[in-house]
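Contents: one structure, followed by commentary.
Chains shown are a subset, placed as in the full complex.
Every chain is named by a letter (A, B and C) in the order it is written, and numbering of its residues begins at 1.
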Amino acid sequence: MGKVAKVIELVGESSSGWQEAMEDAVQEAHKTVDNITGVEVTNWTATVENGKVNEYKVDVKIAFGVDSNRR
Amino acid sequence: MGKVAKVIELVGESSSGWQEAMEDAVQEAHKTVDNITGVEVTNWTATVENGKVNEYKVDVKIAFGVDSNRR
Amino acid sequence: MGKVAKVIELVGESSSGWQEAMEDAVQEAHKTVDNITGVEVTNWTATVENGKVNEYKVDVKIAFGVDSNRR
């Protein structure tokens, strides 16, 4: 049987920038998922306060390999 | 590190109406997930029998905060 | 309360064809999920080597019924 991957959707958030927000989401997913292979950003937003960006946010889809004993 | 949220997709169903179908999905998710913050409806359908709506259905995306000990 | 279904996203892969790739994803999901009711293919790709298709891949959404004791 061929390989199967699972895809989950997270929202990352960082005050430093969008790239960091994505990396935070990957790092958080990595705590409970072993074989992350890729990530895609599907939405880019930010919260604003007093005319300045407060938090950068990204919607990400994270793919990881599935083995039968765990998912 | 910034906060991370997870997004899951459910299909709610109710014979009363679409708003109730969405609320059922949120209530069901709340049984196993603590910090639900928001919900988005992405699809609105209904099943029909004898020319009358039988069940209202909604596809929903539900977002909830993730802490490191649980997900 | 009405019924609630959950939807997960997998990527199936097979060297035989796209239909087999989808069936692999369903079979893999079936190992940990009881009540799969349907599947939708949202993306069709293949990897290519030396001008020949190597692996057929499909992104699938798999829906299954949720009962309160398990998800």
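To be clear about the criterion, a contact is a pair of C-beta atoms (placed from the backbone, for glycine too) under 8 Å apart; a residue touches a chain by one contact, two chains touch by 3 or more.
Computed from a predicted model, the values in this text were never measured in an experiment.
The complex is a homo-oligomer: 3 chains are shown here, and the full assembly described by the structure file contains 12 identical copies.
The rule we apply is simple: only the chains that are shown with their structure count from here on.
A straight line joining the Cα centres of chain B and chain C is 21 Å long. Looking at chain B, one finds that residues 8-9 touch two or more other chains. Residues 8-15, 20-21, 24-25, 27-28, 31-32, 55, 59 of chain C touch chain A in their complex. Those residues of chain B whose C-beta lies close enough to touch chain A in the complex are 1-9, 61, 63, 66, 68, 71.
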